[in-house]
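The block underneath contains the structure these notes are about, expressed in structure tokens.
All protein chains but one are shown at their positions in the complex.
Think of it as A and B in the order they're written, each chain with its own count starting at 1.
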Amino acid sequence: MTSLPLLQNALSVGAILFVLGLVGILTRRNLIVMFLSAELMLQGVSVSLVAWSRFHGDWGGQVLVIFILTVAACEAAIALVFVLQAFARTGRLDAAAWQSLRESSLARVVDQQLPSIDTLPPVWPTLSPAGVLPQADENETLQREHV
Amino acid sequence: MENISPSTLLMMVPLLPLAGAILTLLFGKALGSRAHLPAIAGIAGAALISLVLLVSTSLEVGVAAGLHAEPVRPVEMITPLWQWATVENAYTPAADTHAAIPGTPLSATTHEVRPFSITVALRLDPLTATMLSIITCVGLLVAIYSIGYMHHDPGYPRFFSLFALFVFSMTMLVAASNFLIVYVFWEAVGACSYLLIGFWFYKPEAARAAKKAFLVNRIGDFGLAVAIFLLWMSYGTLDFHDTLSANGTIVPGILGQTRLADAGGYQLSDAAGFAGGTIGTVICLLLLLAACGKSAQVPLHVWLPDAMEGPTPASALIHAATMVTAGVYLVTRCAPLFVAYPGALVMVSIVGATTAMVAALIATVQNDLKRVLAYSTISQLGYMFASLGTGTLLGFTAAIFHLLTHAFFKALLFLGAGSVMHSMGGVIDMRRFGGLRRVMPITAATFLCGACALAGVAPFAGFFSKDEILATLHSKAWPEAHGNHQQESPAAGHAQSDMSRFMPTALNVSTGTTAVGSAGSNAASVNDGLNSLNRPDVWQLLFSMSLVTAGLTAFYTFRAVFMTFTGPLRVPEEAGHSAHESPPVMTLPLVLLATASVVSGWVLWSTDWLTHFLSATPSLTFAAVAQTAVPPVFHLNLAIQGTLAAAIGIVIAAIGSLGRRSDGPQIERFLGPLGTLFANKFWFDQLYSGLIIKPLMLLATLAAIIDRSVIDGLIEGVARVPLAIGGLLRQLQSGMLQRYALAGVMGVLLMVLVLAWQLRS
Partner (left out) sequence: MNPALFSPGLLLASAVTLTALGLWLLLPRGSENRSAWWLGWLLGAVALAGFVCAGKRLGGIGEEAVFLTVSLVAIVSGTATIVSRSPVYSAIWFALSLAGVAGVLLVLGAQFLGVATIVVYAGAILVMFLFVLMLAQPSGLASYDRVSSEPLLSAVTGAVLLGLLTLSIGRLSVGPATPEPLALASAASDSPATSSHAAAIDSLVKNHVARLGGELFGRHLLAVEAAGVLLLVALIGSIAIVSRGEPDVVDHSLDLQPLTATKQSQGGRR
């Protein structure tokens, strides 16, 4: 692969990752997922930087990516602490729980009642007819499903 | 004292009361019941210095100099303090016309471009020295009286602060040597008057009276302002005195000696623009308007009776003795201007005599003691104006003479009335008094002295000054009876031909009219019209009015005396059992003023000192004034006429008031419809209300409606547009973090799209 197509391909990958992260941060309401999306955006930027670094034969891009890693680590540490505090305050990881900045005359945004998830009861693996059906531990079942 | 120059002394006169006012204002609360100390100390110092200045000035004039021996040497001393304002190249005479240029002989020096410079300068001349002495001495006595009168008032420090401030303003007014500075302090005394009338501002009547006084005074002040504009346009300076310009030439002041020495100095050019002295007449009439406002002359007299709502000492000092005489002072100071335009001069007399008569007639039916005195003040000021209008030296000096004696006896009367009011629990209605001489003998005795002086009873001060006024009016009405001084005066012989153009003497009235009218312009018709009033029969009428007024004065004065102090003892119940003579601090000034009222007239008349002293005032050394000087002659027939009028008035008052007493308006009943006219004060207030106030209120209401509905509606309509847009945009502010982020991203995207569209190749 020649230099320019490699650059363009790498930039495309970076752009796609960036846009995916952007969409994630704009839509997902779980604070943790929002942070994951932010990291995804950083990944997209990192890829672009490294691609340019290679294209120009310059170390700057790569050095910058190292700093991005550092900042991402810091950001994650601080942000997760905030998330924990927010969770302690509201009991939820919902970004939409915080609406205090809205215009005082506006009503609070409340979700529609969600339909219940009509998934089938889980089908557990069955043993061959030989022997006795083991008794499933109720607690363990609850914990395992849908982590 | 020898080390201190007169300039320093002159500066001290206004400065001491000012310092007193400021100190009282600052430390009044701390001083408590001694808050009068700084103010009284300041005024006392000023009074002392004023008397010293009076003596020093009179020594300079020279007592021994004969009146007719030589032309009187003008005496003045100018003390420039600092330059207040300077505008370079402000006065540029018109290039091709002599429109704004004074008379021909001076025009050569006035063709230069001049700066507009206002120098704060104090002047000292006989007139100023006299006025300063009157103001500070009467002010001191009234201030001492106020210690007792205002004793329990919560605004004690405020009163003395304002009082001292007034004395400062008034002394500055008479000591200023520049029309603009005069205007400043003209307003300042008005403001002090406003504050003192409204001293008890929580009383609605007092607040309304203060407002009325201020508004009516504004009319006069407007006249003064326009007069000053015209003076600047015409003369290119506002200084009274001559000044040196930057290039060393003498700038003749409006009342400076350069212009005084030149007969043509006050004849404005006849060239295009201002036709034939009309502008000069207009200036004089505007100055007269200003004087009418401040001195409460008809038709601007309506504020003074209402001003009695203020504390009595303030009424005594400001609204009787000093401030209201500012108009007299102004006309006297501007004597050369008036003398040059006889049409305006005769208006002064007409206004004065009319005022004297009208106010006296109103005073006859007043039952409020202070209002009687207020109307008598207006009436006496009318006398002074009538005297000023004669334009003779004797007329001016007689006016100042009467001003001086009036200051004493009117202050005395007011303080006496205040003393009565003080002990009668604030009641001032004469119908509820009677026989008070038994309760308060000192007040009664001193009040009687003042009443005699006001009525013009023979040995008292008012007799002599009023006699001089009557004499000077008589000399205008029947000049042949007094002999023509011009023909007796050889010194004026050669100047007669050009003087005769503006000499308002009886002999050349007919020629004077045509001389001024020879400008041939239609615009001069005002002048002609006014000049045509300058006839002996008009003067005879004025003299008769003054004589009748003298009788009326005696009548109402003694009506008040009889109603208040004689007859069976009647004390209003408000006084309770505390009806008593006032404390010594109040009676002492009464006694002193009574003494002055008794002796001042005799002393000054017999020695003829005041006339001689005042004739050295620069304004009065103007040839046209100085040549009207007459030797001091006592006109026995005039004195008899005046005394007779007074006696008739007193007798009628005695008949009406002594003996039968009732609370009803007996005099009004006796006078019939005329009484109604007088009691309603000639319907002046109603006239103003109907002609000016009501239409203005209507207009204001209309304007308010338009303002509220149309203009405010428009503005509010405009304001509603962004409000509505904001209401729409407000819906976006949901507080949802991710919607904000989305909006931000979309905004960025929009910008990128626009950029991409523009950069497409």
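Criterion: contacts are C-beta pairs under 8 Å (C-beta built on N, C-alpha and C of every residue); 3 or more make two chains touch, one makes a residue touch a chain.
What you see is a predicted model; the values in this text were computed from it and never measured.
Among the chains on display, the ones the left-out chain touches in the entire complex are A, B. Against the chain not shown here, subunit B presents residues 736, 738-739, 742, 745-746, 749, 752-753, 756, 761. Contact between subunit A and the absent chain runs through residues 1-13, 15-24, 26-30, 32-33, 35-37, 39-40, 43, 46-47, 50-51, 53-59, 62-63, 65-67, 69-78, 80-85, 87-98, 108-119, 142-143, 145-147.
Just so we're on the same page, only the chains that are shown with their structure count from here on.
Distance between subunit A and subunit B, defined via averaged C-alpha coordinates, is recorded as 92 Å. Taken in their complex, subunit A has these residues touching subunit B: 22, 25-27, 29, 95-96, 98-103, 105-106, 109.
On the subunit B side of its complex with subunit A, the touching residues are 730-731, 733-738, 741-742, 745.
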